[in-house]
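Every protein chain but one is kept in place in this view of the complex.
For reference, chains read A, B and C in written order, and residue numbers begin at 1 within each chain.
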Amino acid sequence: MDNLVYKSFETELRVRPDDIDMFQHVHNSKYLDYILAARYDQMEHCYGMSMEQFMARGYGWVVKTAHINYKRPLTLGVYFIVKTSIVDIDDKGCRVKFVLTNKATNKISCDGWFDFVMIDLKTGRGVEIPDDIVEHYTILHD
Amino acid sequence: MDNLVYKSFETELRVRPDDIDMFQHVHNSKYLDYILAARYDQMEHCYGMSMEQFMARGYGWVVKTAHINYKRPLTLGVYFIVKTSIVDIDDKGCRVKFVLTNKATNKISCDGWFDFVMIDLKTGRGVEIPDDIVEHYTILHD
Amino acid sequence: MDNLVYKSFETELRVRPDDIDMFQHVHNSKYLDYILAARYDQMEHCYGMSMEQFMARGYGWVVKTAHINYKRPLTLGVYFIVKTSIVDIDDKGCRVKFVLTNKATNKISCDGWFDFVMIDLKTGRGVEIPDDIVEHYTILHD
Partner (left out) sequence: MDNLVYKSFETELRVRPDDIDMFQHVHNSKYLDYILAARYDQMEHCYGMSMEQFMARGYGWVVKTAHINYKRPLTLGVYFIVKTSIVDIDDKGCRVKFVLTNKATNKISCDGWFDFVMIDLKTGRGVEIPDDIVEHYTILHD
């Protein structure tokens, strides 16, 4: 664990009708999909190294651990902001924390963190993250 | 079947990572979710009578028949346009046709049509569409 | 279009909680996933040539057209039977019809058909179906 403070990034998304479950709320597992969608968007637009570029190099990112606290459910058609930030990154993987906020109410819908590791797409096995990628993803808070 | 020409509406959406299947394309059933998402968006913003408003009146719209022709698969992160238009509407239901176009290439990804019927949310059974709703949804092409 | 009558096969599946939508019915696009799940099961157990075996040969099956008639919605936890049968198969593709029946009521939930084509997994483009595969999949009704 280092003491660096990494920059956070935001992506706006919207609830789709197929995300809604029988309780007329966004289904619990869909929030993980939202975080992932935001993260992919930020890899491309904020970090400048998209998932497609990782895949072209033969790498993929996969989730090792996910922890999510549900606070206020999102509902049909709602716009929301996913703010994520690296907490820690080294050659073993990275931890990304997230906060998902309902845009209309400005209240937190859920928060938590993901641990990601990198895999070799051919073998499916974990690999050390190359130095240039760790450096590339080390964008510090101003 | 009438001879009216109804106005068409467009919604822009984006492929989410969880929509991608093992062939690295958008999974076939997700296109139906995209059409539905676009349709909900247009009910709210173009027709001025959202699904929530229908539900508040005790009604829901459900799909009776779906027909979809897949032409060119969408891939990760792609932006696309869903254009829909009513083909026919009466007190029994409505047919909505759609064309989904990849925004980057301007090529058609899929097209087809949905037949929708209205249900009473309490009984789950089909109901006649009230005249004011048929009228409200009859927006003709200029 | 030939006059052969192909054998039909059945697979039993169950509704998962994440398949249920805001109307407390199985979401419309999930039925397509059920048909696909049944078809994969039958490729493996009834035709003896699984999707994995196709993929090992560099081929994938993708949906070209889907047509589905919704008759009676499935609900939480319901067991159902997906019966499918080839209608027609040649080197261009195959049409598979399906009937999905609620096991408890023995009533039809939906029916319809899918047109499948084969793709080369490397190029993503359609290919002619090799003769041995057409023959392998030509299992006639007794």
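By our rule, a contact is a pair of C-beta atoms (placed from the backbone, for glycine too) under 8 Å apart; a residue touches a chain by one contact, two chains touch by 3 or more.
These numbers were taken from a predicted model, which means no experiment stands behind them.
So one chain is hidden, and I want to know which residue out of B:21, B:88 or B:111 touches that hidden chain in the complete assembly.
The missing chain is touched by B:21.
At which residues does chain A meet the chain that is not included here?
So the residues of chain A touching the unseen chain are 23, 25, 28-30, 32-33, 36, 60, 62-70, 73, 119, 121, 124.
Applying the definition given at the start, please give the residues of chain C touching the unseen chain.
Touching the chain left out of view, chain C contributes residues 16-18, 33, 36-37, 40-41, 44, 50-52, 76-77.
Considering the whole complex, not just the chains shown, which residues of chain B touch the missing one?
Against the left-out chain, chain B lists 17-18, 20-22, 24, 27, 29, 76.
Heads up, the rule we're going with is that only the chains that are shown with their structure count from here on.
How would one label the connectivity among the chains shown: line, ring, star, complete, or other?
complete
Report the most central chain, judged by the distance from each chain's C-alpha mean to the global C-alpha mean.
B
Between chain C and chain B, is it the same set of residue numbers doing the touching on each side, over half shared, or a different set?
Same: most residue numbers at the chain B-chain C interface appear in both copies.
Please identify which chain has its centre, taken as the mean of its CA atoms, farthest from the centre of chain B.
A
Could you find the two chains linked by the most C-beta contact pairs?
Most contacting pair of chains: B-C.
Compute the distance, rounded to whole Å, between the mean C-alpha positions of chain A and chain C.
Here the centre of chain C sits 34 Å away from the centre of chain A.
As a quick test, compute the distance in whole Å between the mean CA positions of chain A and chain B.
30
Between chain B and chain C, what is the gap in Å from one C-alpha centre to the other?
So the centroids are 24 Å from each other.
Which residues does chain A have that touch at least 2 chains other than itself?
Touching at least two other chains: 17-18, 76.
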